[in-house]
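Would you mind keeping the following structure in view while I ask a few things?
Of the protein chains in this complex, all but one are displayed in their positions.
As written, the chain order gives the labels A and B, with residue 1 at the start of each chain.
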Amino acid sequence: MPDPRPPGGRLSVQKTYKLFLAGAFPRSESGRSYPVSDARGALLAHAALASRKDARDAVVAARRAQPGWAAASAYNRGQVLYRVAELLEDRHAQFAEAVAAGEGLDGAGAEAVVAETVDRWVWYAGWADKIAQVAGSSNPVAGPWFNFSVPEPVGVVAALAPQRSSLLGLAGVVAPLLAAGNAVVVVASEERPLPAVTLSEVLATSDVPPGVVNVLTGRTRELAPVLAAHRDVDGLDLAGAGPELAAELERASAGNLKRVLTPRGGEEDWWAMPSTRRMLTFVETKTAWHPVGV
Amino acid sequence: MSLDASERHVEPGGRPARVAPAFLPAALAEVASSDAALRRFLHGLPGVDQVGAELRTAALSTRSIKSASKLWAIDAAISMVDLTTLEGADTPGKVRSLCAKARHPDPQDPTVPSVAAVCVYPDLVATAKKELAGSGVAVASVATAFPSGRSSLAVKLADVRDALAAGADEVDMVIDRGAFLQGRFLEVLEEVRAVREACGAARLKVILETGELATYDNVRRASWLAMLGGADFLKTSTGKTSPAATLPVALVMLEAARELTEAGGGPVGVKVAGGIRTTKDAIRYLVLVNETVGDAWLQPQMFRIGASSLLNDLLMQRAKQRNGAYASSDDFSLE
Partner (left out) sequence: MSEPVGGLFEYAPAPEPRSLVSIRPSYGLFVGGEFVDPVEGGSLKTINPASEEVLAEVATAGPADVDRAVRAARRAYEEVWGPMPGRERAKYLFRVARMIQERARELAVLESLDNGKPIRESRDVDVPLAAAHFFYHAGWADKLSYAGLGPDPRPLGVAGQVIPWNFPLLMAAWKLAPALAAGNTCVLKPAETTPLSALLLAEILRDAELPPGVVNVVTGAGDTGASLVAHPGVDKVAFTGSTEVGREIRRTLAGSGKRLTLELGGKAANVVFDDAPLSQAVEGIVNGIFFNQGHVCCAGSRLLVQESVADAVVDRLKRRMETLRIGDPLDKNTDVGAINSSGQLDKIRELSAAGEAEGAERWAPACRLPERGFWFPPTVFTNVSPSQRIAREEIFGPVLSVITFRTAEEAVAKANNTTYGLSAGVWTEKGSRILWMVHHLRAGVVWANTFNRFDPASPFGGYKESGFGREGGRHGLEAYLDA
């Protein structure tokens, strides 16, 4: 008699990879999905194919969440981000498997990526309560005024995650935005979106408030122009856009004069220690004056 | 505006015309009904930002007053001078020569107006009064234990009565700065009131001694205390402490005087005293008056400059404006 059970004795339960919007995991409102393959071309899963409307919803969620995130004390934001690192570490194996499949790395290579990702996240967590000191100043103006400058988050930043470095690069884009107090709409690597979805699950169980990070999977080409032209998006990180798309998006960003970070000379080396640039591009410097008198 | 001494309004008997005493509307009189009400009122006044007030007067100081307007300003300033001697070494002789100077600041030029008043200690009022009879120049006397004001109310009032008995037209009293800085506002006010009562028809100038009040907020509060007590004039300083008159202090006092008028009271004049030595200084005050409170205060009944050496500088500048050549200090008598 043939064994009626599936190969291996039981059928595994596969995960549905969904979007992460306002702290929830909806499917695309369009009902669409797209196949995601591993590095050798074998089908890994179907990911949600986010629509323009999903992108719009993500911006709404981010805008709603941003003031609360920015208003949290820098110390608190640092702690929340450190908690994310703890949870990343906790899911070490799961991330390593996703990275290995998506990026075609061997076990040790994938392990190294995850370890570096956790460390990178810890590095940025520590920045949350230091960036204002490093980027701020008191300014010696020539007169009876006290004058100081402080950095403030720009608000809602849309980020195109790197296409190749699906976890380390993703963290390298999202974490600095969060450390600086921004809310994020991130478009995951188009062909390697699964680590981003898993990161969503980490964020959902962390103390990052709903809506502060929103993750879209789908076609960068389709989603990015919507975000670049969206008048309620304040900043645009083009890490995952090629030169041609980047030029188009820069043009589209002129509508409300977004702060734009465009990669210089190809995809960044995400293994290199970052500078403060990714944080500082997405802060505004506010300068205040007050008379000094009795 | 004509400033010839001959045209000055003089009452029969030589006493300068007395404008009606500053009026206090009932609503304002209320605020002095208790210590608590008074404190509430004074602390409810809008604050004065030091830097902003100083910037405003610094900007006005850059006004460039030339030719005809300068001549007008010089004559206006002369007519507003309270020619002052307040030295322990003052003698009747010194006061007599000062009075002569007050009547005819430049005897060789009858177009020079006489000054507004001569300001002396009480014991020299009689001398001044006699010298100035019929001139239209008023006699002002400091009183109330000038300059410190550290004496009992009885002594202060006796001081005032003494000056009035000798014929003073105007009394320059000092407030009790100690009481003010301690927050005993009603006490300060009641002292002003008592002097006001004692003054009768004489005009009362209340010296705030702003250099001891430390802040412009205090200058504004003290101005209101003086006005609520019945002052005819707010006066900056005794001239015995430094800083004395400054432009920002005058600005705050002028604004207080204007606010009283707006509230239906007044009018209250302003006298700046101490450290005003040059024509340039005097013109800066006139510009400040002009652009803060306007025409109503641009007359000797409403604005005074307490000074001594200023008068000769005004005369020298006047001569320069008229003759084109710079004058020498020896062209004019010292006193």
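Methods note: a contact is a pair of C-beta atoms (placed from the backbone, for glycine too) under 8 Å apart; a residue touches a chain by one contact, two chains touch by 3 or more.
Because the structure is a prediction, the values reported are computed rather than measured.
A.B. asks: For the chain not shown, which residue from A:37, A:76, A:94 or A:149 touches it across the whole complex?
C.D. replies: Of the candidates A:37, A:76, A:94 or A:149, A:149 is in touch with the missing chain.
A.B. asks: For the chain not shown, which residue from B:47, B:110 or B:183 touches it across the whole complex?
C.D. replies: Touches the omitted chain: B:47.
A.B. asks: On subunit A, where is the contact patch with the chain that was removed from view?
C.D. replies: Answer for subunit A: residues 134-135, 137, 139-143, 145, 147, 149, 154, 234, 243-244, 246-248, 250-251, 253-257, 259, 262, 264, 275, 277, 280, 284-291 touch the chain left out.
A.B. asks: Counting contacts across the full complex, list the positions on subunit B that touch the omitted chain.
C.D. replies: Against the left-out chain, subunit B lists 1, 46-49, 51-53, 55-56, 62-70, 72-73, 76, 251, 255, 286-287, 290-291, 294-295, 298.
Please note the rule applied: only the chains that are shown with their structure count from here on.
A.B. asks: Give, as an integer number of Å, the spacing between the C-alpha centres of subunit B and subunit A.
C.D. replies: Chain centres of subunit A and subunit B, defined by C-alpha means, are spaced 71 Å apart.
A.B. asks: For subunit B, which residues count as touching subunit A in their complex?
C.D. replies: Residue positions touching the partner: 49-52, 54, 214-215.
A.B. asks: Which residues of subunit A touch subunit B once you look at their complex with the stated criterion?
C.D. replies: 144-145, 291-294
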